[in-house]
Each structure stands twice: as C-alpha cells, then as structure tokens.
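Take a look at the following structure, please.
The other protein chains are all here in position, but one chain of the complex has been omitted.
We just call them A, B and C in the order they show up, numbering each chain from 1.
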Amino acid sequence: MWNKVEVAIVVLVLIGIIVSSGTMIYAFNTMSNLSTLTDDVTTLTSNVANLTSTVRDLATITALMAQNMTQFSKALADLQARLASIEVSLAAKAKETIIVGTTDSVELTLDPAQAYDYFGWCIMQQISATLVSVAPNSTTGADFEPNLAQSWNVSSDLLTWDFTLRQNVTFPDGTVFNATHVKNSFDRAIYLIPSIPEGAPAGLEYDKIINRTDILDTYKVRFVLNFPFSAFLGILSCRASAIVDPTYAPWTQVNYTAGNARGSTPLAFVGPYYLSTWTRVGSSDIEIKLDANPHYWNAASGYPKTKHIIFRFYTDSSTLRLAIEAGDIDMAFRHISPTDALDLNVNPNVKVWWGTGAFVQYLCFQEKRAPFNDKRVRVAVAAALNRSSMCETVFLGLSDPLYSIIPPGMLGHTEAFKKLGDANYTYTKSLLAQLGYNETNKLTFELWYESSGHYPSSADQALLYKEALEASGVISVTLKSATWASYKLNRDNEIMDAYVYGWYPDYVDPDDYSFLYWASWLHTNYQNATQGALYDQARATTNLTRRSELYAQIDNMAVEQCSVVPLYVSSAWAVTKPTISGICLDITQDMRYWLIYISS
Amino acid sequence: MGLRSYVITRVLLTIPTLLLLLTMVFLVMRVLPGDPVALHFEKRADPEQMEQMRRLLGMDKPLWAQYFDYISGLVDINYFSAHGYPNLGRSMQSFEEVGGQVFSAFPATLELAIYSMIIASAMGILLGVIASKSYNSFLDHLIRGFGTVTYAVPVFFLGIILQLIFGVYLHWLPTGLRINPSVTPPPTITGLYTVDSLLQGNFVTFFESLRALILPSLTLGFILSGIFIRLTRTNMLETLHLDFVTAAKARGLKESTVTYDYALRNAFLPILTMMGLQFAMLLGGAILTETTFSWPGLGRYIVQRINFRDYTAIQGAVVMFGLFVALVSLIVDILYAYFDPRIRL
Amino acid sequence: MEETKIKRSILARIVPGFASLVKKGPSGWMVIIGIIIVLAIVIMTGIGPWIAPYDPSASRVGGIRMPPNWQFPLGTNHLGQDVLSRILCGGSIMLQVSALSVLLCFAIGVPLGLFSSYVGGFVDSAFSLVIDAVYAFPGLVIAIAIAAMLGPGVVNMALSIAVVYIPSYFRIVRSQVLSIKELTYVEAARSVGAKWYTILSRYIFPNVIPSIVVVITINFADAILTAAGLTFIGLGVTYDIPDWGWDLTNGWKYLSSRAWWIITFPGLMIILLALGFTLIGEGLSELLNPKLQR
Partner (left out) sequence: MPLLEVDSLAVDYRTGRGIVHAVNDVSFFLEKGETLGLAGESGSGKSTLGLSIIRLVPYPGVIGKGQIRIDGRDIVALPEHEMQTIRGRKVAYVFQDPMISLNPVKKIGGHFVELIRTHEPNVSKKEAFERGKTVLQNLGIQPERINDYPHQFSGGMRQRIMIGLAIALNPDLVIADEPTTALDVIVQAKILDLLESLRKTYQMALILISHDLSIILERCDKIIVMYAGHMVEYADATELHDRPAHPYTQKLLQSIPNVELSDQKLTAIPGSPPDMLNPPNGCRFWPRCSYAMEICRVKEPSLIGIGPNHLVRCFLYSEEGVQSE
C-alpha cells in the first residue's frame, strides 16, 4: 500500500522534471511569439484527420485478426502444454540444485599453495579435504573431528604429531589416497613458499612450523615440528593444508612467465564436490558449478545432501538482496548488508540465519613518530572511542563491541579494554592534559580508512570514530582514505598516523589472533618481547586454562600499551528461501555446502 | 579518387593517431606515484624477489625500452594468432594475461554499447525529425526540453531510478547481471549473449538475456538520445530550409519523400559523424552503467582493477577502449564517404 | 574603427542585460533561467552552513533512514543524518571541482589553441594531431584512469576532468582563429606592423570569447556529472565533507530497502545544477548561431 505512494512520488518527480522544463521553455516562447498557437491548431487539426484515417485502418485490421483468432488460440494451447512439461522437468531438477548468490569472487586461484582469500578457501572447502576438520556448530572452534585422518596422537612435547589415515579413499581419477599424498602435499606447499610469498602457506609460516613430514606406513604419517605448537590441528584443518594429487598439482613453481598463474587443478581434490564449471570474465567469477563427488568417502552417510551447487556473482549487496527477495536465487551468502538483513528478517518469503562472527577490526597506531610514539596519547585516544554507538549506527547492532583482540566464545577472550571504557572523555582529557593538549591546543592526527569496500562500511565507521573522538573536545581528526592496494602500500610505507585494519581467522584459535598486537606486517613499529614470550609459551602447552591465562596477560599488557586497539567483532548471517535447511554458521565462518538441502 | 583509395588513405591515417593514443596511455600510466611492484609483496618484502618480479614485468628496463616492448607486444601477430588476443602484458596483481581478461570482458560492454546506441539513435533521430517538422510548436519545445534534461542527468542516477521503479517496486525487470541467475548463460561464440543464444537456438536464454539488457541499455540510450535529438533537429531545420528541399516540393514530390529522402538523407551525414564521436562518450557511460547493473564488462573490470592498483590491467583496458573507438571512427568515416559522393572527390 | 565595432558587437553578445536577452526570445530565456538556477544553487551552498537546521555531518540527529516528515522534511539517511542539511551544504565539492577544472582547461586550452593556430604550419598540425587523439578518446575512461592514479581529492578530480576537456577548448579556439586570422582587418593590423601578441590579444581573442563561453558552460555541466561519476565509483573526496555525489552513492546501497529519499534529492540537485549550466550553454550557442534563429 504505502509502497505505491512511494512509486507515485518517484514517478511524479521524474515526469515533473521533464514536463516542467518542457512547459517552461514553451511558456516563454508563447510569450515571445503568439503565432505558434495558430501552428499548433493547424497541426492539431491535421493530426485529427490522420487519426480518423488510422482508426479506419484499425477496424479493417481487427476484422482480419478475428479471422485468424482460431488459429492463434490453437497455437497458444499447445505452446502452453509444452511450457507446462518444461516446468515439470525443471521442478524435478530444481530439488537437487541450489543456486547461491554472492558478492564474493575467487581472488586468484584454488591452489592450496597459493589461495589466501575468503571465497577461494570457501570453494576449496567444498571440493577438497584436510586431515582433520572442525566439527560443525563448534562454539570454541577447538573441537576437531577426523576427516582424511581417522585418529591422531601428539607427543607430550608437542613436537611430533602422528596421524592414522582413512583407507579406501579415492581421487576422482581412481588413485587411492595414502600417506605419500599427505607428505607430498605439505612438502609441495613448503617448497613453493619462496616463489609465492603472497600464498597462504607463506602467510601461515608452514616452513617455520613444520620441520619435516615422515611416512611411517601406507596409512600412517608423522609431522615433526620445529617448536611445540598446540594449535597445529587448527593449521591442519585450514584450506592451505588440503590434500592434493601430485599428478594434478605438480611441484613446478606457479611461475610468473608461463601465463596461467591460477594453476587451479579441480581434479586434484577428494572433497564432497567436484568443481565442474568455473568461468571468469576479466578477473572476476561469472559462474561456478559444483557437482556431488560420488567417490566422496562420506558419500555413504548421504553427503553431500544436494547434488549441484551453482554460484552466481553480484557486484553489490543491494542487487544481491533484490535477487533473493525476488526469488531468483535460493540462498544469498556473504555481503547482505546489515540493513538488508534486518529488512529481510521480517520478510516471510525468506529466512535469515544468524551465526557467530570471528572477523575483527582494530585500530592501529603508527608509533614511529609523534604523536603516537607516546603511549599515553594512544591510551587517551583508545579511551575516547565509542564502540557501542558505532555498532548501533553503522551495523544496526549486528556487530558487537570488542574489548580484546580475541573474539568472544574463543579460548582466551577477555574484556580487558573495558578498563579504558567507551567515550571515557574525562580520562582522555586528563591524560592529554598532562601532554599539554586541551580545547585550544587539540591533539590532531589523520585517521585512515579503506575506501574500495574491502572492509564492511569502513567509511561510515571512520565517520563515527571521528565523531566520537572529536566529541572529547581535545582531539581533532582528519579523515583520509585509500583504495585497498594503496592502503596496503601506505601501511608498508608507514605514512598513516592511525588506521583501521581487519582480520579474518585462518584457523579458529587464539593463536591466530593474539599476535596481532605486535604483528610486524602491520608496520606499527611496536615491539614487545614479553608479549612474544607469553605467546610462545601459550603455543607450547595444551593445558587450556594455562593458555587462556597467558592470552589474558597478553591482553592486559595490550591495554597498557594500546599498540593495537580492538574495535568490533562482526556477526555472520545468511539469507535463504524458507525451504532451505542445514545452514551452519558457526565460529569457523565456513559455509559447509554439503550439509545444505532443500526440504519439501 | 574512388571509394577504395579513400578507404586506404583513411586507414593509413588511423595509424599515427593510434600510435599517439597508445603513447599517451603509456605515459599516463608510467608517471604514477608509488612503486607498483612493492604492492605485490605484502608480508615478506624480499628485495631479491621484487627484483625478479621487476624483471618478469619488464620494469627493470629504462622507460624507452619498456615503451618499445609495449608497442611491439601489441603488434606481435604471432602472439595474437597463438592466444587469440593481443599482448597487453601481465596483471600486476595476478600475473594473468591482461589481453585475455580484457578480451573476455569486452563482449559484455560491446553488447551493451550496441543496444544502447541503437536505442539512442533511433529515439534521437525520430524525435529530432518530429521536432524539426513541427518547428516551434509545443511538441517541438517538449522534445527539446527532454533532450536538454537528458543531457544533465547523471547516467548512474537514471540507472538507479529505473532499477528502483522497474526492479524494486514493479519486479518487471532484473536489476542486474547479464542473464537471470536461474538460467545458464549460452556457450561463448561471439560473447554477445543475445547473438549466442540465437545461434544456439535457445529462445529462453535469448529472452532472458534480452530482458537483462533492457534497463542498462535504456539508461545509456536515454542519456545519449538528447544529443541525437539536438543534432538531428538542428540539421533537419537547416536542410529543410535549403533550396533543394523547396525545389523538391516545387516539383510536387510527396511530403515523405522530401522529408526523408531529401532532408534526412542530407542531415544524416553530420548525425553519422556524431554517432562515431558519441560512441566514445557511450563507452565512458558504460563504465558507470556496468557498475550500477552488475554488468560484467570492461568498465567493471577497470573499476575493480583500480582497487588493486593494477596498472598494467588498467592500461590494457584503456588501450582496448582506445582501439575500439579508433575502429568505430574509422568505420564511420568510411560510411560517411560511402553516403556522401562529394567526399570521394 | 573596425576594432571598436567588433568590441561593441562582442559586448552586445556576451554581457547583454537580461532585457536584451528577453528580446532574443526563447534562447534568451533559456540563458536567463540557467543563470538563475546556477546563482540560486551557488548562493544556497554559500549560506548553507548557516541556514542548515542540523549539523550536516552529525550522525543520529534523527532516527536511521526516516522517511520525509515534519521534523526532517527530506528524511534522514543511513547514519541518521539530516538529508535537508546535507543538501543545503553538499554542493561545495561539485562547484569547487567543476570551477577548478574549468579554470585549468581555460588556462591551458585557450592559449594553446590561440598560439598553435596563429603560428600554424608544422607546430599547429602536430598539436592538433595530439589533441584530436585525446578528443576522440572516451573522456570518462581517461578521467577515471587518471583519477585512480592520482588518488582522491578535489584538485586531483579537477585535474583528471581538465585533461579530458582541454581538447574541446583547443579545437573551438583553433577553428575560430583560423577563420578570423585571414580577415582583412587582421591583415591590415599585421601590415601596419602590429606585434603578434597585440594581434592575438586585441584582434583575435575578443572574437573567440563567445564560442569559448559556450564551451565553458558545457564544460561546467560535464565536469559536475563527471565528478559525480568519479565519486560513484569510489574516487571521490573523503567522506566527512557533505557532498551530493557521496550521498547519491551511499543512498544507492539503501535503494533495496526502499529508502528512495536518500538518493532522490541529492540526485535531483546534481541534475538541477547541471541543467542550469546546460541551459545557459544551449541558449548562448543558439544566440551566437543565427542559422537557427528563424
């Protein structure tokens, strides 16, 4: 009802522009010369004459039409019949196909030795398998279940890890999976690190962690690590540890001159799905089609539940939202905006699934130079932040204020930064007063944000941060922006005073978050040996309480130092047709498509 | 001098223009801030690897040498025959062949451009003729007003409004993509969905791709039609008052003959040239339209590459645009010569 | 005597009082309306900050995405900012960018055109070849490419737009000069040994002005649209300054949730501004081209 009103308004506005300008000029013409009126009259009369003649023609035409009507109707009838049959067959097909809309796109490749982007990993998870994987609906992300490995045990010093492999698993081409494949996969990943510095194994430092991989038996394999590493299972569960078939994933470097840097080899995997179609235009995906893998080791227990998954790619979230709304797609996952999600939540024709998030954003300070080379300034700014109002305004409450770099639900999560409070202006003022900053002599710095949509609504966030900081009365912020690549360049060149950055977990473990406080690649120029030591201790123990204590200590130091200030943790959601079931949005942020099915 | 020799000279004349164009693009892309290679190495900036990459991208050479590579790569016929696309260098982000990416993205843009050009010229010329025939009447002023307004509307705003009305509220037409997601796109033959689907003989795909084309091409068409209206109108008015038109009337020829065979046919030549020029503007508008309608074309490619600061890719795409425009203007000039006997003197 | 006559005629063509414009009929009226619109918007933007009911960049002055109502006549946007206030203040960027780009084009294009066409010969043909190459090129594509290289900012946007429009100045000036410079009075001036700069500045330049004015207005309109376009694909200025282009771009994201008021109003403002300049340009060009004055 009230939509119609809006339509009316918009249409009227448009017509308004055109007509008004037309009439305007016309009015002035008539003013300047009246004779045009006579023209109009004459043209009008002639038009009327034409009209009458055309009417006559129309009559004759209609007569002819009437004659042909019978044939028309017959033709129509059997056409409808044909269409009906088509629809029936389509309906039958539909039940075993799910169409997924997304704004993501594979950045570059599906090769575990290189891929390091969310969607690349998402697709790989559907088509590949790792030794272990995180159980669906895990809350901590720390409970692992066997995948290609049936069982495992670790030496007390956390240096040697033995795995017993699942038997009679076959690759698509019939090769039987065994220990050699495991060794080959990891050796290859490590071997390729130098030539693919941007690849995931490089990022996760496989070469530093893994000393060597030994084949104990056809179905037994041993990893020997360089240092005790409690989160090793996490590493093994991530996509970079996917097992590949050497015949399709050769050791030849993904080299820069041979042309195809993608080097994606869909047949190399043993996952629940095959990659049957992958079309790219320019360097973004147009269509990805997954077909069920009949040889999947878990096929017996009915996985994957849906035969075909088809991905469709949209450039912006609103188009995606409209598509799911119009029923063009069965499921929209990744980058339905909070606004749209909340709208759709009350729409009976779709279902919104809410899940826990693990994506965090945080504020970095450039400590090479003033003002942020002084700890107190950093603390003062951190205290002036207003996380909750930002989350309320920008994310409409669909993300939560974060007071520790480790997201809630995960081992070692604390509320450490609550000490400084939100919009704690009295504290900020007093701190800055010590340094001679006040209403007249404000603390001024540049706050940078990424402007090409790499992070969710980063511009809006920045605006809100600026507002909150300046509300203290003693801070004045200049907003600066750069597109993703330039942003990274600026970061490496250390020219940004303060900048908002984000982190997606490679594997769900505090070990993959805590180091962010002093991560060298953030170029904050912050070092802290003690924190590093604590971090290594945490790696070296499996005792969960001990580990969480250690991470808590790291957090507490971080609050004093404020080298990196956690801002918020996002929550995740997916939108589907009501008929879709089996969506699992747990802390791992993985969408496991083999669990999804259409319920009648 | 006959038509043939004219064509030949015209083609020869295109070459220096092209060369100039390429040079400019090259220079624009090379006088940039920031070391593109440094971008690639995010976490481990290993100087030795960066050196290697410079070598592989040919960026270790002096500028003139790079320029030479760039030009010679473009005209390398063997490469073209081998790959099916010219050598436009490698993407700095992905090291993929820019030529391949650009060529794969181009058909979408071309399809959009063609359809909108058809809409624009059809609408523009028709309205223009009507306006000029009913000179100084209300209709005339209305049409002119419309033309003026179209010139002032940002193309993407019009696109958004059309989306809002026909996509969001009325649900008549899709708001994005080249084809309804539930339909598998036709096999790539020409890359133009409408053509391919017809070649494949699949009418469902054809209609779907046509439906998807309506809004974007209308958007672009509307924006451009204004210029055609104005041009057609002025030229028609001029020719309609030329003596040979009056003379034709004086010989008792029919109104229609005089209007179309005499007036329009003579007014058409400047319109044709304008079409050529407008194609450039149209391609520019296409970038915004593609962004508005999730249209996977060259424009979207550029925008996306910009975010990666992928200079070589942007350069490749820009060159592609340039080549296309040059080609179009060449064709237009030849058509011009074909239609206008006087040129052939 | 010749010269003074020309001067007078130019004055009569360029700065005609509104009265004389009115006499000129419809095209005159178009110019007047255009001028009125543009002035109105410029003034509005100038006094915007004082008359704006709310701080245009303050978030949550009202609810989020409130449709137009009595408190917020044009509604509020996705951050709860008052759309009306943003409309009132948001024109400055557009105006700055377009004005700056026009200035650049004029400063570079006109002298270049005058010089090259006056000197003639090889220099001229060389220049024209280059210029034509640029001219034939998709303007927005160049603008986008350059803007992408230079990064965001008013000056950079203006620069990237200027590069695109210099050719049109050059071409118009050149064509004019080529026709004028053979005229007898110029010949005469040359024959009595007037310096080249005298001839350019006193004899030729005045006659070129009218056509340049037309180009300027068109350039203004295009610059505004281009600026909006650049902002739309994320090459705009930073976010904390209210700008119609930005609001339009942002509003687009909330189109799907039927928040039409967020985009419609800034969109209309941009159209209005561009329309103003277009009207002036079209009117003038018709006034200066009597072929259409039947």
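What to note about this one:
Everything that follows uses one rule, which is that a contact is a pair of C-beta atoms (placed from the backbone, for glycine too) under 8 Å apart; a residue touches a chain by one contact, two chains touch by 3 or more.
Just so we're clear, the structure is a prediction, and the values are computed from it rather than from any experiment.
Note on the undisplayed chain: of the listed residues B:Asn266, B:Ser294, B:Thr312 or B:Ser329, the one touching it is B:Asn266. Listed here are the chain B residues that touch the chain not shown: 135, 241-244, 246-255, 257, 261-262, 265-266, 339-342, 345.
In this section, only the chains that are shown with their structure count from here on.
If each chain is drawn as a node and touching chains are joined, the picture has every node linked to every other. Separating the centre of chain A from that of chain C, both taken as means of CA atoms, is a distance of 41 Å.
If you average the Cα atoms of chain A and of chain B, the two centres end up 33 Å apart. Chain centres here are Cα averages; for chain B and chain C they lie 24 Å apart. The set of chain A residues touching two or more other chains comprises 3, 6, 10, 17, 21, 24-25, 29, 33, 316, 319, 322, 452-453, 483, 486. Residues of chain B in contact with at least two other chains: 141, 148-149, 161, 164, 168, 291, 306-307, 309. Looking at the complex, you find that chain C touches chain B at residues 26, 129-130, 132-134, 136-146, 148-151, 221, 225, 228-229, 232-235, 248, 252, 255-256, 258, 260, 263-264, 267, 270-272, 274-275, 277-279, 282, 291-292, 294.
Considering their complex, residues 3, 6-7, 10-11, 14, 17-19, 21-26, 29, 33, 36, 39-40, 43, 99, 101, 107-108, 194, 197-198, 202-203, 256-257, 259-262, 279-284, 286-287, 310, 312-316, 319, 322-323, 326, 328-329, 452-454, 483-486, 488-489, 492, 521 of chain A touch chain B.
The touching residues of chain B, counted against chain A in their complex, run 34, 38-46, 49, 53, 56, 90-91, 93-97, 101-102, 104-105, 108, 134, 136-139, 141-142, 144-146, 148-149, 161, 164-165, 167-171, 174-177, 180-182, 184-185, 291, 293-294, 296, 298, 300-301, 304-310, 313.
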